[in-house]
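Shown here: the complex without one of its protein chains, the others still in place.
Showing subunit A:
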Amino acid sequence: MLLLLFGIGPVAFAFVSALGLSDVRGVLSPFARAIGDFRFLPALTNVAIYLAISLPLMIVGVVALSLLVDTLRRRWAAPLLLVYTLPGAITGAAAVMLWYFMLQPALSPFGPALRAMGFERGPDIFNNSFLVWIFALMAFAVGFGQWVLVVTGALKSVSEELLEAARIDGCSAWQTAVHVKLPLMRRTLLFMLILAFASGIQIFVEPQILHSVAGVGSTSWSLNQLGMTYAFLNGDFGSAAALSMLLFAVCLVVAVFVLVRGRFLDTEHEQ
């Protein structure tokens, strides 16, 4: 069947790319160079802190909001969901631009709030110690709406009978949410977690642009930026490839773990 070609095509493409990388696998020295670089540890720390902030924020935020929205009538929920997805339209370069303005106390409509928190001028916020928070907030703003949409969509498919049964058994709204709805959301949430982790670990656009615009961070703030620095500033493709392999390995381990635990691969057609 011709369809197979299409099915295998993109995947084969990935294999080819991976084979391209395997040339350097035999040689350990690029790994040593990549990890030994003085910029590696700071970049790793930045990304780790960023993930530690943004993933829980995303999961907890999306679950809480979805459960709340799910209690509303459709008439109210639909426009709210629409509004929540609006910030998702602003990503990448445009998001950096908008957030740059929003976090300038002199320009921002949130100026009073920012000043109340003790930020008087732009540089008080655009400062290396707050970057992880800024990026985590940006990731949340961009992503939460779509995920709330997906999760509330999934919540709607929870059958009325099940919820009725829970009510009869004396579950409070809170208990129903935690013991009935959440477990049914497991797959969706794991799916979200993988994607959020994968996109988080390769954060690139935000620190790159913010560095060129506001002069904070650096061109090697994140691991992904560091890889680009290795490859195109230092001309050291070996180290860059080694760093890529490390990122790949981390994502692979996390994904395989989640996929195996989450039983993602079953299909009705198999039986």
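Definition applied: contacts are C-beta pairs under 8 Å (C-beta built on N, C-alpha and C of every residue); 3 or more make two chains touch, one makes a residue touch a chain; residues count from 1.
Following the convention adopted for this analysis, contacts and distances are computed from a predicted model.
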Self-check item: Listed names "Putative oxidoreductase with molybdenum-binding domain", "Succinate dehydrogenase", "Alpha-E domain-containing protein" or "Carbohydrate ABC transporter permease", matching UniProt entry of the absent chain
Solution: "Carbohydrate ABC transporter permease"
Quiz prompt | Sole contact to the chain not displayed, among A:32, A:94 or A:162 | solution = A:94
Self-check item: Selected residue (touches chain absent from view) among A:125, A:139, A:166 or A:201
Solution: A:201
Quiz item: If you put the missing chain back, which residues of subunit A would it touch?
Solution: 1, 3-4, 6-11, 13-18, 20-21, 65, 68-69, 71-72, 76, 78, 80-94, 96-98, 100-102, 106-111, 141, 145-146, 149-150, 152-154, 156-157, 173, 187-188, 191, 194-195, 197-198, 201-202, 204-205, 208-209, 212-215, 223-224, 227-228, 231, 237, 240-241, 243-245, 247-248, 251-252, 254-256, 259, 264-265, 267-269
